[in-house]
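In this view, the complex is presented without one of its protein chains, the others remaining in place.
So, chain A:
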């Protein structure tokens, strides 16, 4: 989980250069991301964690905070393993 968090933080830091993101900061409320961010995030998560996003995964709450993204990625990894 810590490794996942580090990778996600590293990716997000490209968009939040002037701010140290905390685990529960609301990424969308901070206003640093544009309309393409959601797409880039999907591509990053799919590649980095070898997961495939499905229509049911497109819930903004899965991507709102670092903590939520880590939980989402781990739950997808569990599904892939089982």
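We adopt the following convention: a contact is a pair of C-beta atoms (placed from the backbone, for glycine too) under 8 Å apart; a residue touches a chain by one contact, two chains touch by 3 or more; residues count from 1.
Note that in this section contacts and distances are computed from a predicted model.
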item	value
From "NADH-quinone oxidoreductase subunit K", "ABC-2 type transporter transmembrane domain-containing protein", "Integral membrane protein" or "Acyl-CoA dehydrogenase", the hidden chain's UniProt protein name	"Acyl-CoA dehydrogenase"
Where the unshown chain meets chain A, residue by residue	11, 14-15, 17-18, 32, 34-36, 38-44, 46-47, 55-56, 58-60
